[in-house]
Structure formats: C-alpha cells, structure tokens
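Shown here: the complex without one of its protein chains, the others still in place.
Take a look at chain A:
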C-alpha cells in the first residue's frame, strides 16, 4: 500500500536535511578557513613585532598527527620554567649580597630555553641583562629584570592566544597551517 503524500514528505524532508547538512559543512569549512587565516596572520604579526623568530617555525614543523600536542607542551614547559627562573632572579637581587655567578647561570638558562622556543624578545632581554650582571650593576640589573619580565609577559600572552586559535581550529575539524622555513645554511 503506497501513500504518495507520505513518500513525497519523506523525500522532501531528506532533501532539506541534506541541504542543511551541506550548508552546515560549508559554514564549518568557512569557519576553519577563517581560523586558519587568523592563525597565520597572528603568527606573522608576532614575527613582525620581534616577539618570535624563525625557530618557532621549526617547532611548528615538529608537530604532526603522531604528536598533535607538541607545540602546546613545549610552550607550556617554557612558561613554567621561565616563570620560576624570573622569580629566582628576583630573590637573588633582593639579597644583601647578590650572587652574580648564580645570576649569570640563571640568565644563561633562560637565554637558552627562549632561544629554543624562538622567543627572541626574551632572549634579547637576557643578553642585555648579562651585561649588567657582568658589570655588577645592581640598579641596572633591576631595570633589566623588569625588561625581561615584560618581554616574558608579552610572549606568554601572545602564545596563549595563538594556542587558543590552534585549539579552535582542531575543534572545528581543521588542520593547523604549516609554515615554511629558511633552509639551514651549512
């Protein structure tokens, strides 16, 4: 027993359902594209502002399906490590007798890890700090510490934002855009 009206309704409902899904998929892929663009533009701006350098591109290339959290993991390790070291620098400078040897070692450490991340702003702040430390200029050191903290706070805030965009791309079913890197000079 066929009921033409029922069949038509079913077919029409299915067509609408399909159109709705297609539109949703199109909207979703539009959203992914928008987010991917945002990711690329935002990263570029960090390079332009001298906050990140090419090393950050190399880190992005190390992230893939087998290790999709690598960037977030290494960036968060950098945050935890650097936060603690900046606090150590503060405690050291607050002492009656500043331990300049220790200051130098701590700065060397921050310089190294910021270099590995590509956080060139922090790296440069440390280079200036080392000079003040070598001159045993305590007042200069306090100024340098403030510079280093500022540079750190900036890169932390920017990378937090970048990682959020990354998460949104993944949540929307998209893939993270991969950068191109400068070929290494031998």
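One rule holds in what follows: a contact is a pair of C-beta atoms (placed from the backbone, for glycine too) under 8 Å apart; a residue touches a chain by one contact, two chains touch by 3 or more; residues count from 1.
Keep in mind that, in the parts below, contacts and distances are computed from a predicted model.
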{"item": "\"Two-component response regulator ORR9\", \"Centromere protein M\", \"Golgin A7 family, member Ba isoform X1\" or \"Ras-related GTP-binding protein\" - which is the UniProt name of the missing chain", "value": "\"Two-component response regulator ORR9\""}
{"item": "Option touching the unshown chain, where A:52, A:89 or A:117 are the choices", "value": "A:117"}
{"item": "Option touching the unshown chain, where A:47, A:70, A:100 or A:142 are the choices", "value": "A:70"}
{"item": "Interface with the unshown chain - residue positions in chain A", "value": "55, 58-59, 61-62, 67, 70, 73-74, 77-78, 81, 105, 108-109, 111-113, 115-118, 184"}
